[in-house]
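Right, one structure below, let's go through it.
For this view, one protein chain was removed and the others were kept in their places.
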Amino acid sequence: MPLDLIKPEWGLVVPQLIVFFLAIILMLGDAFIPRERHYILLTAISIIGYVAAGIALIWQYGENKATFYGLFRADDLGVFLGMTILVAALLTVFVSASYVEYLEGRMPLGEFYVLLALSTLGALIVAIAGDLILLFIGIELSSLATYVLTAYAKRRETSLEGALKYYLLGIFASAIMVYGFAWIYGATGTTDLTEIARVLQASVSGDHREASLLLGLLLIIVGVGFKMAAVPFHFWTPDAYDGAPTPVTGFMSSVPKTAAFALAIRLLVQGLAPLRDDWLILIAILAFITMTFANIVAVAQRDVKRMLAYSSVAHTGYMLAGLAAYKSVSGFGGTGSGDFGISSVLFYLLAYAFTNIGAFAVVAWVQHRGNGLDLDDYAGLAAKEPLAAAALSVFLLSLMGMPPLLGFYAKYYVIVALLDAKLLWLAIAIVVLSAISAFYYLRVVAVMYFSEAKVEHKKVSTPLLNIGIAGMVIAVIAVGFFSSGILNLADHWTQALSVAQAVTP
Amino acid sequence: MPWDLIFFYIIGAISVLAALGMVASPNPIHSGILLVVCFLNVAGIFVMLGAEFLAIVQVIVYTGAILVLLLFVLMLVDPHELPSFYLAQPLQRGVGVLLGLILLLEIGAAIVTQTQFGPKGNATPANIAAMGGNVQALGSVLQTNYLLAFEVVSLVLITGIIGAIVLAVPERLGQRIGTLRSTISLGHPRGLDHPAALMAGPRNETPIVTKERKAPEPAAVRRLVMAKDPDDFTSV
Amino acid sequence: MGHLGVEHYLFLSAILFIIGLMGVLVRRNLLIIFMCVELMMTAVNISLVAFGTATDTLNGQAFVVFTVAVAAAEAAVGLGIILALSRRGKTVDVDDMHSLRD
Partner (left out) sequence: MAQEPMWLTFIVAFIIMNVLLVGMAYTTWYERKVLAAMQDRLGPTRSGPHGLLQPLADAVKLLGKEDLIPAGADRVLFFFAPLVVFVAALVSVAVIPFGGTVQIGGRAVNLYATDLNVGALFVLAIGSAGVYGIIVGAWASANRYSLLGGLRAAAQVISYELVLGLSLVGIFIITGSLSLREIMEQQQRSIEIGPLHISNWFILSQPLAFVLFLIAAVAETNRAPFDLPEAETELVSGFHTEYSAFRFSFYFLGEYINMLVVSLFASTLFLGGPSGPGSEKYWGLGLVWLFIKVAVFMFFYIWLRATLPRFRFDQLMGVAWKVLLPLALLNIVITAFIRLIANGQIF
């Protein structure tokens, strides 16, 4: 009995397909291009691939369709998240090319780019997934490639141990998360997010809740918490961020994190919207614990990379606060006014990609000059390398939330959303903790500008890395001025909820 | 006689006992073998649930591939060489166990109080039999509803392959050796273990270098090919 | 199903899941932690299939196919990391290899 072959709308899948073919071409290139030309050719192919995928993604702006039996959702939420992911991947290529090629005893470049593309693809798939199964596979693809990237400097013990910790906790979290998926599936009898929402809408009424639904919700939030490194579940973060090659650290702090937030938005907001009252409070508590703990611990760090790792955890807290500010979009399926909470999270993710990868890029830049990661290695950087010091200062100030830099707008929108949702305590917490974070960010700036230099710098030329850093500095300074426009684009995410219910096969 | 109930309790008891033994056993090899026992019984559970295909997949993939690989690594690796892995501080571990028990109670409560499952689909045993059986029915679901997921999971697998190759294959430092001859091999061509090629990491940790071995002459290196079985890398 | 309700399978799955979870939290040996996570995954699979039976849908079984595939890929990567870790400080004697080669 022959099956009816489905005829998906391939036009909607083009951006993902481009990244897929990028991975394939890189794999073949790794095998057939002579090693000496990898650096130039594979880097160029990667950059072209990500740019092309980005253009194809912009092309889809305003689409609102589903294909592959509802597994694939082409909507503006997917486009915005996809842009964030592609931008982060592109910036990572700029940062990592020379690092992988020259530092840590020359690591194989071809496989690095392939894994980067696969991880990016996994995150892109999470961003468009309309089904529990695809969400799971996407996040696993993204994580799996990132585990390998973390262990990429395999000659260094810290890299392997960090990767091992990341890996074990990662698969542990996946198991917990899938158990949650199983419970949701059991309670609703479907894995399609729209269907789940519809079934729940009918069954969840008043105060009565099935215990099984709450259990599933709890397990999912724990699993997602691990993936996005929220605080009680963050054990892996410092070691993995510290151990990974520096460009990978920047990548880890943006792409898999964006994927985790994409999963949270798709699943919680889209699928489990009828359980909103239950998960909002959990997310709010998680946000508070995360930013408090991470900011306090970060103060004690003298290692710049480790400090940035904790800072990354703290920023997860801010983003979670934005998620907690989700109010409602006039019931499920409505096209009511945009919700400010989710829009602020989306904006934050984009802003954070520029800023954080930028900060790690400067760390890599210093490593290229033969220096370590300790605070002392940064002493007097401003006197010798004024541009690098200025760039790092810009990134750190942006992370801190100094106006008019990009980071300020991100935090500002989250706070506005929180006030809008009447979560005053969380808004105050963000302000207070940002003030605490100023201490450790400004300490690095102070050391760079007001200390005597203790170490010598090698003369190294890293053109690609310099271009990348320059681009990110400009973005961090200038993009803030267009923030309201970007936020308007992000606001279109609500269309995701009104995606064509009739699923095109 | 409720045969299915009796079978279930026997199989379930064996799998739970094997799982407990796996966690408690001091010897990792014993743990691995008990896990095999547990998984074979879980395959039996799948058969009882009418999922024959998954039962076979469980045996082929989990016991036939993953756990064989695991035992392989267990035998290959000297456990004393691995860092011991502290998930959390002892206090937190105690809390973790407590949390686990609470979670068990909670899951139990959820199972007991579950008044309804989702709306019924049309995959009743009769319909599945009409399609030709579990394999055919599952296959058609995978190839229509979950086609995209089916394609994407192949990428997950290829990521696994690339990851394993990148991590587990002995290093090829320096360049790819051009003059390869009959190297059908698990390993890549093996390059120069020259100290100069092993730059220190960013924190100046001791790089992993050959202990007490001198770097070979470059001339010898050029013809050198890692063309032997991986047993050379064992500690056994 | 006769006497055998879905609850039986769900309970079995929950017990195995918790055993795995406890194992992850208590044991220190890397490979045993890895085994415990595999046990948790298997427990989840039992739940998925049982829920599929309860709701007369095949989505659960389809999900299991994917979790198994993902588990296999994860195992490959994880064991690769462990092998790489165990190989620290050890290299093959290249001269010996050369002599054994021909």
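Going by the order they are written in, the chains are A, B and C; count residues from 1 in each one.
Methods note: a contact is a pair of C-beta atoms (placed from the backbone, for glycine too) under 8 Å apart; a residue touches a chain by one contact, two chains touch by 3 or more.
In this text the structure is predicted, and so the values were computed from the model without any measurement.
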The one of B:A18, B:V36, B:L49 or B:A123 in touch with the missing chain is B:V36
Sole touch to the unshown chain from B:G64, B:G108 or B:G121: residue B:G64
When the complex is taken as a whole, what residues of subunit B touch the one chain not shown?
-> 29-30, 33, 36, 40, 52-53, 55-56, 59-60, 63-65, 68-69, 71-72, 75-76, 132-136, 183-187, 227-231, 234, 236
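Keep this in mind: only the chains that are shown with their structure count from here on.
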Could you let me know which interface, B-C or A-C, is made of more C-beta pairs in contact?
-> B-C
Centroid spacing, where centroids are CA-atom means, of subunit A and subunit C in whole angstrom | 27
For subunit B and subunit C, let me know how many angstrom lie between their CA-based centres, rounded off.
-> 5
Multi-partner residues of subunit A (at least 2 other chains) | 133, 137, 140, 144, 147-148, 151, 154, 157, 161, 164, 168, 183, 185-186, 189-190
For subunit B, jot down the residues that touch at least 2 other chains.
-> 83, 85, 87-88, 107, 111, 114, 117-121, 145-146, 149, 153, 156, 159-160, 163, 165-167, 208
Within the complex, which stretch of subunit C touches subunit A?
-> 17, 20-21, 24, 30, 33-34, 37, 40-41, 43-44, 47-48, 50-51, 54-55, 57, 59-60, 62-63, 66-67, 70, 73-74, 77-78, 80-82, 84-85, 88
Listed in rising order, the residues of subunit C that touch subunit B in the complex are 1-4, 6-12, 14-36, 38-39, 42, 45-46, 49-59, 61-62, 64-66, 68-77, 79-95, 97-98, 100-101
Which residues of subunit A touch subunit C in their complex?
-> 132-133, 136-137, 140, 144, 147-148, 151, 154, 157, 160-161, 163-164, 167-168, 171-172, 174-176, 178-179, 181-183, 185-186, 189-191
